[in-house]
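Dropping a structure here in structure tokens format, bear with me for questions.
Yeah, one chain of the complex is gone here, protein chain that is, but the others are all in their spots.
Up next, subunit A:
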Amino acid sequence: MSHIERPRYQCALGGALVTINAIERAVAIVHSAPGCAASADGAATVGAGYWGSTLTDGRATPSTNIIERQVIFGGEERLSEQIASTLDVIDADLYAVITGCMTDIIGDDVRAVVSEFQKQGKPVIVAETGGFKGDSNLGADFIWDAIVTQYLTPGLPKDNRRVNLFGFVPAQDVFWRGNLLELKRLLGRLGITANTFLTPFDDLKDLKDAGRAALNVVFSDVHGVKPAAVFEETHGTPFVSEPLPIGPTATEAFLRRIAARLEIDPARLDEVLAEEKAYYYGFLTPLTDLYTDQDFQRFGVVIGNVNYSYAVTRFIADDLGWIPYLVAVTDLLTDEQRASVVARFEEIPEILRPKLIFETDTDRIKERLNEELASEADPYGSPISPAYVIGSNLDRPLAAELKAGFFGISYPITNRIVTDQYYVGFRGGLRLTTDIVSALVANR
């Protein structure tokens, strides 16, 4: 490990916290020093297009706010007091105790504290999420593991038209709510009920009964994979890893795979695909003059997390017809996780396969891109002009330096607000085309 410049994630506690915050009628009880919850979700709520806070998030997050005294003498008593009082004051159906660095270091036995409440039948779960254990994505895995093993009803009969959607870390995917809702709509058209869990319209009961699903779809090669494996072990539901489907090509492929797996009527599938494609092309076709006359093909530089970097690259290659040049994956990954990402990029035809780098620091991304550019034989010094950068707000200076177009799609996004926008599916692809091309005509 080494230091990181302006990390594009929070700590494990942060990932667990925002996940709970995104689940309706679930509330976190943070067992940590006073600033941890505010640090973690302050970052997520601003960086995720001003997500903001709902009723039990932000400064309303129940927190033990432990200080030196508890660090020395232990914080278990304080935690027990806080769980009891939270049950009295906050009107929720799931209470998730999550811990910060110091409580993990001093070794509070939080599981023992929580089990006292569980014995009384209280809906309290616990995950140890000390920030030094890793980033938000790991923290989201920790809390999903806790939900799957401590909250879900075991032994439910399977419904072979029901799936659970995983792999979304709120704020890390700035558009998680819109994306989930659109995936739910699309699958719904095929007669599949998709549980999304992380939108404001989800019912906690669907989470409790998530074991009924015949399949778990993890929209990531990394995030959510571990808890999906735990889910399979505990509740017998298998899982598949799917890339986030953006645009007509990826979405059609995704729906065909799912339909085959769940044995959906092929005629119904074709009908849905035809209608959704017609929507995309119905709006895209009239843009043809603009796109071709202005030569809006670009060399693409894509910067983002595991999920977006691949999904966006596929979209610009397959649907926009661009040339992906360099992709920087900014997540902290194990070797094994890296290998799975590399394997995924190898699915891109060689002629369009970009240079793939794993880099957490904004400044290093620039350096490595420049090294790459310097190695190109181009006496005019503009090997990737015209270029376009699709990344986060942190990458705007890079785009400016390259005199490239820019659009922000990965965390952090602070220059617009995000509500129900989405980029998945056919319509999401249309939205992404609209946004990307809009940036090219913005100064007219």
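We adopt the following convention: a contact is a pair of C-beta atoms (placed from the backbone, for glycine too) under 8 Å apart; a residue touches a chain by one contact, two chains touch by 3 or more; residues count from 1.
Following the convention adopted for this analysis, contacts and distances are computed from a predicted model.
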| item | value |
| --- | --- |
| Which of "Heterotetrameric sarcosine oxidase delta subunit", "Nitrogenase component 1", "ParA family protein" or "Protein-arginine kinase" matches, in UniProt, the chain that is not displayed | "Nitrogenase component 1" |
| Given A:Y9, A:F117, A:F254 or A:F426, the one touching the chain that is not displayed | A:Y9 |
| Among A:R59, A:R111 or A:K403, residue touching the chain not depicted | A:R59 |
| Touching residue (missing chain; options A:A22, A:L394 or A:L432) | A:L394 |
| Footprint left on subunit A by the chain that the document does not show | 1-7, 9-14, 27, 30, 33-40, 42-43, 45-47, 52-53, 55-56, 58-68, 70-71, 81-82, 85-86, 88-92, 100-102, 105-106, 130-135, 363, 393-394, 397, 412, 414 |
